[in-house]
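Heads up, the thing below is written out as structure tokens.
Omission of a single protein chain aside, the complex is shown with its protein chains in their original locations.
Order of writing sets the chain letters: A, B and C. Residues in each chain are counted from 1.
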Amino acid sequence: MFEELNDLYQQVIMDHSRKPHNFGILAGANCCARGKNPLCGDQIQIFLSTEDHVVKDLRWEGDGCAIFKASSSLMTDAIKGKTTAEVKVLFEEFHSLITTGKMSEDHHLGKLAVLSGVNRFPARVKCALLGWRAAMSALEGNPQSVTTE
Amino acid sequence: MFEELNDLYQQVIMDHSRKPHNFGILAGANCCARGKNPLCGDQIQIFLSTEDHVVKDLRWEGDGCAIFKASSSLMTDAIKGKTTAEVKVLFEEFHSLITTGKMSEDHHLGKLAVLSGVNRFPARVKCALLGWRAAMSALEGNPQSVTTE
Amino acid sequence: MSTRPALSGYRKDFPALHQKVHGHPLVYLDNAATSQKPQVVIDALSNFYQCDNANVHRGIHELSHRASVAFEKTRERAARFINAQHTEEIIFTRGTTEAINLVANAWGSDAVKEGDVILLTEMEHHSNIVPWQMLARRTGAKLAFIPVTGDEGLLDLSRIDEFLTSKVRILALTHISNALGTINPVSELCAKARRMGIITLVDAAQSAGHSPLDVREIGCDFLALSGHKMCGPTGIGCLYGRLDLLETMSPWQGGGDMISNVDFHESQWNKVPHKFEAGTPNIADTIALHAAMDYLDEVGRERIAAHDTEIGSYAFEQLKRMGKIRLFGPREERSGLVSFLLHNIHAHDVVTFADQQGVALRGGHHCTQPLMKKLGVSSTSRASFYFYNTTEEVDHLIDVLRGIQKFFGE
Partner (left out) sequence: MSTRPALSGYRKDFPALHQKVHGHPLVYLDNAATSQKPQVVIDALSNFYQCDNANVHRGIHELSHRASVAFEKTRERAARFINAQHTEEIIFTRGTTEAINLVANAWGSDAVKEGDVILLTEMEHHSNIVPWQMLARRTGAKLAFIPVTGDEGLLDLSRIDEFLTSKVRILALTHISNALGTINPVSELCAKARRMGIITLVDAAQSAGHSPLDVREIGCDFLALSGHKMCGPTGIGCLYGRLDLLETMSPWQGGGDMISNVDFHESQWNKVPHKFEAGTPNIADTIALHAAMDYLDEVGRERIAAHDTEIGSYAFEQLKRMGKIRLFGPREERSGLVSFLLHNIHAHDVVTFADQQGVALRGGHHCTQPLMKKLGVSSTSRASFYFYNTTEEVDHLIDVLRGIQKFFGE
């Protein structure tokens, strides 16, 4: 019935959305932030512990759609262990992927590439970005609420 | 060029509008009123001297379109010497004439009938009524400004 | 009535319904957001612009005369549509939102004082909350909310007399909830309020094109509606206000047409309703609203109301049968919309999936965030019907929802 959606809602995405990784609260986090998607009202809270500009550990909490949950879960897997600089590059690659569908030849997206289908669903781009925006604002030391706009 | 307007702007109307009767101020008037046509901003001031419910004398001042001036001039001729009750009847006959074009068999309109063409020009009905409205409100002891609405 | 076609016969009048979306025939179930438009309304717009277009009022030339007459005829038509006593009781606005803002400003700024209470209900649309919050902030008044019972979405009237205190200046409430499908007992509540000397405003955005509407029977002082939800164009709506109230109110917006005299430093206002209509109005859409009202009365608003109840209840029952679903709104006497959450599946995923099958649903807070928070959800999915929707479309919706449940492994 939903062939056109097999691409957007791939098995990996369904799995992550049902059993999100790094879900919960991180005691001893040294930076954290909240984010909100104004279109639906869904919210995220993210906790990171960094050392020497490296993301040592992180957790997130929040409820929302499958795309949001999968994207946030995959994001936390992807940035754990990375430096702030690497995370920034990755975010830019990811942002370009889900808004245009394009990846550069030397991208570092790895598993994140499963979200490439989002670009054909403009109304859902904000879902895929919500977790990322929160993470970026936490890393920039900006704990106040960000929105996906 | 203006055949269709020969009816509305009859010679009598043109004459009255150029040389309005009873024009000016009446010293010793015992009732007076102002009127205004909100559509164009034109105004009238009317002065009546009545005795035992009879309009003994009257004058009016104001500037406006030909229809307004002719109608006011004809009105003053028509009501001079009439009782308040007669004026009321006349006003109703006149109002019906210029809004519907109809006259009852036993009407008292006399020369006022030359204004019958106004009913085909709805935007100009207020012009023909302005003087009348002011006169009626003066007779009702209502000196404040009336409008043609 | 026997000569009128079945409601489904009117479907052909709506060009937008006859298209495919993502390869599937469109099933438009977002009518609470805006209805589709019959060809006669679209034609009314084209005809106006092609034949009679001119600015209204103060114009003497033929086109201006035609436009002015058609514009003011719509006012008469609107008065008849809601059984107002006087034509002047109709003020044209952009829609329900502007109408409520007009009251909150033109009436509220003079009538509401510090310590006064503005009484709303927990199920109000943002458009019937935020203007009052802004008025409360300006004046020092307070808001109070008649509670909603819970998922079944009824007004809890058990303590209504405690709410209707002598401090309450206005009771503003929705006739039909766009988030729950509840039909509120507005006549009863307006009568109670009136006995207390409380002004009443009914938000008829969801009821205006869905059932007969009689302001005198409801007994409200103000009523607001939007043309676009009742077969009319976007950009036009009406505020009804009781004549004697309107006459005492100050104007809100200033400009052309709302004045009788302007001097450099002060002005006098025009008569009601013009006092409240500043500037060139939305002429063409007003005239097209006339066509929409005529069309709705040709279809028959009693029939539309009956169809709403029927299709709304049918959809509600079918959804209940599906299982693994949380349903909002009353079990009985409901209007033509259903609001729900499939277990473990987000409202927006549902809408995206449905859209791929050509089914247009809405997901979100439906501009009722306070209600959503009270119900403990951030959003719901909503299917809202109009007289051109069929039970076959409901069946298709149910199939699609079952498919979604299967896809998500529920």
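Operating definition for what follows: a contact is a pair of C-beta atoms (placed from the backbone, for glycine too) under 8 Å apart; a residue touches a chain by one contact, two chains touch by 3 or more.
Note that the structure is predicted; figures quoted are calculated from it, not measured.
Asks: Determine which of the presented chains are touched by the chain that is not presented, and list them.
Replies: A, B, C
Asks: Which listed residue (C:283, C:299, C:345 or C:375) would be found touching the missing chain in the intact complex?
Replies: Answering carefully, the residue with contact to the hidden chain is C:283.
Asks: Of the listed residues C:129, C:291 or C:311, which contacts the missing chain in the full complex?
Replies: C:129
Asks: Which of these, C:116, C:221, C:308 or C:355, touches the one chain of the complex that we don't see?
Replies: C:355
Asks: Using the touch definition from the top, which of C:53, C:149, C:187 or C:391 touches the missing chain?
Replies: Considering the complete complex, C:53 is the one touching the chain left out.
Asks: For chain B, which residues lie in contact with the unshown chain of the complex?
Replies: Against the left-out chain, chain B lists 1-2, 4-5, 8-9, 14, 18, 39-43, 63-67, 121, 123-124, 127.
Asks: Could you please point out the chain A residues that touch the chain left off the display?
Replies: Spelled out for chain A, the touching residues are 38-39, 122-124, 147, 149.
Asks: Spell out the interface residues on chain C facing the chain that's missing from view.
Replies: Per the touch rule, chain C residues meeting the hidden chain are 15-16, 19, 21-22, 26, 28, 30, 33-34, 36-37, 41-42, 45-46, 49-55, 58-64, 94-98, 100-101, 104, 122, 125-127, 129-134, 143, 145, 226, 228, 233-236, 251, 253-259, 261-267, 278-285, 348, 351-352, 354-355, 359-364, 367, 369-370, 373.
Convention: only the chains that are shown with their structure count from here on.
Asks: By mean C-alpha position, what chain is farthest away from chain C?
Replies: B
Asks: From the mean C-alpha coordinate of chain B to that of chain C, what's the distance rounded to whole Å?
Replies: Comparing mean C-alpha positions, chain C is 47 Å from chain B.
Asks: So how far apart, in whole Å, are chain A and chain B when each is placed at the average of its C-alpha atoms?
Replies: Centre-to-centre distance between chain A and chain B: 80 Å.
Asks: For chain A and chain C, what's the span in angstrom between their mean Cα positions?
Replies: Result: the chain centres lie 38 Å from each other.
Asks: What residues in chain B touch two or more of the other chains?
Replies: In chain B, no residue touches at least two other chains, as defined above.
Asks: Specify, in ascending order, the residues of chain C that touch 2 or more different other chains.
Replies: Within chain C, no residue contacts more than one other chain.
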